[in-house]
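Here's a structure for you.
Below is a slice of the complex: some chains, not all, each in place.
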Amino acid sequence: MKNNKLVMIPGPTPTVRSITDQMGRETVAFGDPAFVRDFKELVINLKTLLKADGECFVVAGSGTLAMEMAVSNVTKRGDNILIVSNGFFGDRFIDICERKGLNVDLLQAAWGEVISPEEIESKLKEKHYAAITVTHVDTSTGAGAPIQEIGKIMRNYPDTIYIVDGVAATAGEREYVDDYGIDILFTGSQKAFGVAPGLLILWAGKKALERRKSIGTIPEYYVDFEKWIPIMNDPAKYFATPAVNMIWALKESVRLINEEGAEARYDRHTKVSEAINKSLEAIGFKLLANEKDRCSTLSVVLYPEGINDLEFRTKLAEEGVMAAGALAAYAGKAFRVGHMGNIDDHTVYSTIAAIERTLIKLGYEYEKGIGLKTLLENI
Amino acid sequence: MKNNKLVMIPGPTPTVRSITDQMGRETVAFGDPAFVRDFKELVINLKTLLKADGECFVVAGSGTLAMEMAVSNVTKRGDNILIVSNGFFGDRFIDICERKGLNVDLLQAAWGEVISPEEIESKLKEKHYAAITVTHVDTSTGAGAPIQEIGKIMRNYPDTIYIVDGVAATAGEREYVDDYGIDILFTGSQKAFGVAPGLLILWAGKKALERRKSIGTIPEYYVDFEKWIPIMNDPAKYFATPAVNMIWALKESVRLINEEGAEARYDRHTKVSEAINKSLEAIGFKLLANEKDRCSTLSVVLYPEGINDLEFRTKLAEEGVMAAGALAAYAGKAFRVGHMGNIDDHTVYSTIAAIERTLIKLGYEYEKGIGLKTLLENI
């Protein structure tokens, strides 16, 4: 009996049956009144979930397209932008912005650390920025930025749009758009929402929407807020064909989140991630992210001496857990394990058990069972 | 017993069970070797299907994004572009191109007609164009452009990229990329491929790929060929998370197409569309598209005197057929019915039967059963 492969990478995350059942429905016309109602409800529910009063866009694409969408709608060629990067995905904004003719200033943290609000503020004081980007959780490091604290600072810079990349965070880490002073937040469907990849979700507050209006025509067409606003307010209208089945799946995801309770969900992510991290440390792994900066949606785990990345992850896959390799300088030196979205206790225990079995098979010396025991003491 | 609602709009089209089953699978890691193999096979199969030797891109998004992707990769600010528009979706290129700083020349057909190859050639002779766009089938009119004939002309203009919008055509209308001299062809998953909406598919020939290289950095990030080429050749690599379930579904669609045989499929579309059109005319409808220009994927059907659009389509939906309203000047004066993709004889007869029942219930006077009889004589 082959082990079922748990999708413990930092996205896609495990898809539960009630969500895949929505994806597997017979597609209907996008103008079908029942679908229009579903889509409308989804948009409202997404705004309620994140306490976001402006607009919410649900568009076929990916988190990467959402990054571009965020930047494109609030900046124009020649604008200054401050990129706060805590890793690989923070850096990705550089290319996006530069090719659009923005002047990029960069605050770059060592991997595993995050730029502090103070560092950001001192930059903001130096120069006017049309926008600032902050990656809430950089999937390459597992460190989480203090987006609420940064949001407090941003209130002093009302002409700077505060863009938060929530790709590896939203629906797993606590985020409330208006309360935190976020102007644009976005994510992809396959992360903590637990849907298959294929949708981006982007929330834009009043300030971001005003900025969009003020800059006139933008070169980008598909991601232009102006094209989508009428649709998001009345999905009976047409701009581009909505991804019907993915939208149903996302709607089911939001229903599950509300069933669990958003706050309970965030607390669960905290508890589970702490338990997993302690468990991994008890086994003998070290984590890339500083203890104080660790996010609750994934862990980037440094190998001890003598463990080969490919061998470990191949064996781990046989044991039934897919983990991701690390990126850039950490490739080969660490693996990444997601623990966000719709995962239950079984998934958590199965993951640590598979890691322990893998280490035992690889001949790694440690106190057998300590990982699982640590989970028991912490969940 | 409510009638099952057949999705007879010009996209999404009816989704068969083997395709929805793929969409409804448990999502796996995008790096899972089995998925990587599936994705790779899909890309190869798509190139074989369309006899396209260059690159094929399968990207989360929609046909609209594919339009932008096509233009963005082969033009730069200040270039001339010739837009050959036979309707609403042809016109859509205008906005896309203008906001990117292109100089747009427009050949615009009366709705239901198409611009002739001769008209195009005389334009091409006047001025150098970086690119030309032709909509194969404009979903707003049901007229089909002679893309093969245009392709022959284009061979005389090797510095002009020939972009064909295949959204309402590809996999239903005959299209062979290299044979026809097409440089870029694209469509969406929800049209004649019969998958849910959410993917764009774009084929780029050698000339288009060289053009991309020659223009250096482009402002667009997500749709940049350069970002995707490595992934499409080796899906084990990462750029943006592929839409796993949609990709499986598209793979199943291509398998179904090959099972039917591509040529047999195109012939079926021709035969079915002719039968449906004759049937609709026998009932008393008129078609918007000129007889000689009619496509085989959808029909735009003008109401006879006395039929109210909303009433007709609402009643038709109760009878189990979703049809689309007409666009722009024809809104309220016509409806649009798709007959592309994975539809069998049952679907065709059910559609005409539902139209007849609707007309009877609305008190329309005609020879009852003539529509169905006409089908019998033509299928």
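For clarity, chains are labelled A and B in written order, and residue numbers in each chain start from 1.
In the analysis below, a contact is a pair of C-beta atoms (placed from the backbone, for glycine too) under 8 Å apart; a residue touches a chain by one contact, two chains touch by 3 or more.
A quick note: this is a predicted structure, and the numbers were derived from the prediction, not measured.
Taking the whole complex of the structure file rather than the 2 chains in place, the copy count of the single sequence reaches 4.
Heads up, the rule we're going with is that only the chains that are shown with their structure count from here on.
For the pair subunit A and subunit B, the distance between C-alpha centroids works out to 33 Å.
Across the interface of their complex, subunit B is touched by residues 5, 7, 9, 11-12, 14-15, 17, 20-21, 23-32, 60-65, 67-68, 95-96, 99-101, 188, 190, 196-199, 217-222, 239-246, 322, 324 of subunit A.
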